[in-house]
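For this depiction, one protein chain was excluded, whereas all remaining protein chains were kept in their positions.
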Amino acid sequence: MQKKKIVFFGDSITEAGVNPTGYITQIGTIASKENVSAKYEFVGAGIGGNKVYDLFLRLENDVLNRNPDVVIIFIGVNDVWHKRTYGTGTDADKFEKFYTAIIKKLQEKNIKVVLCTPAAIGEKTDYSNELDGDLNKYSGIIRNLAKANNVPIVDLRNTFLEYNKKYNTENKQAGILTSDGVHLNDKGNQVVAEEMWKIIKAL
Amino acid sequence: MQKKKIVFFGDSITEAGVNPTGYITQIGTIASKENVSAKYEFVGAGIGGNKVYDLFLRLENDVLNRNPDVVIIFIGVNDVWHKRTYGTGTDADKFEKFYTAIIKKLQEKNIKVVLCTPAAIGEKTDYSNELDGDLNKYSGIIRNLAKANNVPIVDLRNTFLEYNKKYNTENKQAGILTSDGVHLNDKGNQVVAEEMWKIIKAL
Amino acid sequence: MQKKKIVFFGDSITEAGVNPTGYITQIGTIASKENVSAKYEFVGAGIGGNKVYDLFLRLENDVLNRNPDVVIIFIGVNDVWHKRTYGTGTDADKFEKFYTAIIKKLQEKNIKVVLCTPAAIGEKTDYSNELDGDLNKYSGIIRNLAKANNVPIVDLRNTFLEYNKKYNTENKQAGILTSDGVHLNDKGNQVVAEEMWKIIKAL
Partner (left out) sequence: MQKKKIVFFGDSITEAGVNPTGYITQIGTIASKENVSAKYEFVGAGIGGNKVYDLFLRLENDVLNRNPDVVIIFIGVNDVWHKRTYGTGTDADKFEKFYTAIIKKLQEKNIKVVLCTPAAIGEKTDYSNELDGDLNKYSGIIRNLAKANNVPIVDLRNTFLEYNKKYNTENKQAGILTSDGVHLNDKGNQVVAEEMWKIIKAL
C-alpha cells in the first residue's frame, strides 16, 4: 500500500510542528495509537515569518517537488501581524489572490487541499487583543475560500476562541494554548493535532 | 440662576457636534423639549485629528480658561487609528497617563468630569473591523479610569455595538450610526445625544 | 516594417502617463518630432496603488497577452509608501524576489526589459523627506537587479534628485517635478519622457 503524503505548509507555528511535542509530531502519535501510521507520511514545511506570498514563492520547491497527496495550508498570522511590526503585512485582497493562486496550483496537480484559519494573536476572550479585528477579517476570507473552492477547513480561530472561553476564565493574553499569544505550547499543539486529525482521517 | 457650563472636549466627532444635526446641538434640543435649556450652556471644544495628548496640550487654553462646571471627555479613536494611518498612535500606557493627567487637572479645579468610550471604527458586529481589538482595549482603559476616579462614563462603545447588533443585520461596515465607520450620521448623533443627556441631567 | 511595441508597466504615475501631458504621451510626441513614430507603439499598463507583486499578479493578463517587444517596469513608490499608510508595504527581500520573477518571465519570452528607479516621495534635497532612506534602499535594489540581469535602467531617483538640487533651491516638498511629492506635474512628465526616450531609442 502506498502511503498518503501530507505536507503541512505554513509559518513558524508549523516549523515548530515537527518538534518532539509539535502538532505534526502529535498527529503522528495519534495515527500510531489508531494503528494507521503505516498509511501516512507527515512532512513539515513551515518557515518562520512566512506570509501567504512566501508560501506562493516557495510552493514549487518546498511542496510540489515532494509530490504530496494532501497539503494543509496554515498561514495568516504574519500577514496581519507584520502590519504592526514591520509595516509589511498583506493587503486583504492580495491575501485572497495569492491564497487562491496556491489552491489552484495544487488542485491542478490533483493534490488535495485543506485550509486552516490562523489561531490567535493573543488569547483574550473579550475581543480586546490588539489585532483581533483584522485576524477575524482574514479568517473570514479563508472561510470563504474554503467554501468557494469546496475544500475542507480546520477552523482553528474558532476552536481556540471556544477553548479559551471555557478555560481562560481570567482573560489572559497568553499561557492557555500558546506561550506568547501566538506560538503553541504543548496543549495548543495537542488541540491543533486533534482538530487536524479529524479532517485528515476523513479525507 | 447660574447656568451650568458643560464643555465637550474631543476630536472631529465633537468638532462636528455643533453642526445643525450634531450631537451637542441635539442635546440642546432635548434640553429645550424638557424645558430646562435655561439651566445649561453647552460648549463644543472638538478639533479634528486630536488624540489624548492633544487634549492635554490644549486643556488650559480651550477648557480651563472657559471655567466650565462639567467637562465631557470624548477621545480615543485617533489614538488607535493613527497607529495604522500615520504610525503615530498612542501607546496604551501613555494613553492612560495623559488621560489621568487631564482628569486630575480638571478635578483640582473642582470641575466635574464625564468620560466616554470611543464609539466605533467600523460598525461590523462580528468583531472583524480591523481595529476592533485595539479599540476595545482602549475602551477598557477608559472604563477602568472611570471606576478608579469615581466619575460617570458614557459607554458609547457598548451602546454602538448593542445598537448595531440589533439594527445592522447585514453586518455593514458603515451607514447605521456613522457615515464612514467613524463619523456620526444624524442617527448616530441622536444616539450619542440621548446617552449623554441621561448622564448630564443626573449630574 | 513592424512596429516595436513598448509596454509601460507600473502604478498611478504610469496610469496617468497616457493623459494629454503624461510621460507616455510625451514620449510619443518626441518620437513624432524625431520622425520615428511609425517605428513604435506605446502602451500604458499602469494601475494606481500597484506594488511589485501586483505587477507580478497581472503580468500575464496585462503584459504578456499583448506580446510586447519591450517592457519598461516603473514600480516601487507604493512598496515603500504603503508601509506608512496601510502597513502593507513590501519587505525588501520580497521586493527583490517578485521583481526578479517578473524579469525572468519577460526574458523567457524574449521580451526586452528596462528598469526604472522610483522618482520621489517628497522633493526636498536635504534627505529629510520622511521616506527618503527606504526609497533609496529600494532604488539600490533595482540598480543591483539591472546589473545582475544586464538590462538598461532609467535611474529616475537620481535624475529627480539632481534636478531638484539645481532648481529646488528652497528645499520644497513638492511643486518642482511633482504636484504632491509623488505624482508628476507636466515638467516631471517631461523629464521622465526625456530620460526614458534616451534608453528607448538606443534599444
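Labels for the chains are A, B and C, by order of writing; each one numbers its residues from 1.
Convention: a contact is a pair of C-beta atoms (placed from the backbone, for glycine too) under 8 Å apart; a residue touches a chain by one contact, two chains touch by 3 or more.
Keep in mind it's a predicted model, so treat the numbers as computed, not measured.
Undergrad: Sort through A:Thr85, A:Asn144 or A:Ser179 and give me the one touching the missing partner chain.
TA: Of all options in A:Thr85, A:Asn144 or A:Ser179, contact with the hidden chain holds for A:Thr85.
Undergrad: Write down which of B:Glu15, B:Asp54, B:Asp155 or B:Glu195 is the residue touching the left-out chain.
TA: Counting the whole complex, the residue in contact with the absent chain is B:Asp54.
Undergrad: Touching the absent chain in the whole complex: find that residue among C:Gly46, C:Pro68 or C:Gly122.
TA: With C:Gly46, C:Pro68 or C:Gly122 as choices, the missing chain is touched by C:Gly122.
Undergrad: Against the chain that's been left off, what residues of chain B make contact? List them.
TA: 53-54, 57, 82-84, 86-91, 94, 97-98, 101
Undergrad: List the residues of chain A that touch the chain left out of this view.
TA: Considering the whole complex, chain A reaches the absent chain at 84-87.
Undergrad: Given the full complex, what residues of chain C touch the hidden partner chain?
TA: Touch set of chain C with respect to the missing chain: 83-84, 87, 122, 126-137, 140.
We take it that only the chains that are shown with their structure count from here on.
Undergrad: Which one of the chains is closest to the middle, using the mean of its C-alpha atoms?
TA: Chain A is the most central one.
Undergrad: Rounded to the nearest whole Å, what is the centre-to-centre distance of chain B and chain C, using the mean of the C-alpha atoms as each centre?
TA: About 46 Å, centre to centre.
Undergrad: Just give me the whole-number Å value for how far the CA centre of chain A lies from that of chain B.
TA: 40
Undergrad: Where does chain C touch two or more other chains at once, residue-wise?
TA: As it turns out, chain C has residues touching two or more other chains at 84, 86-87.
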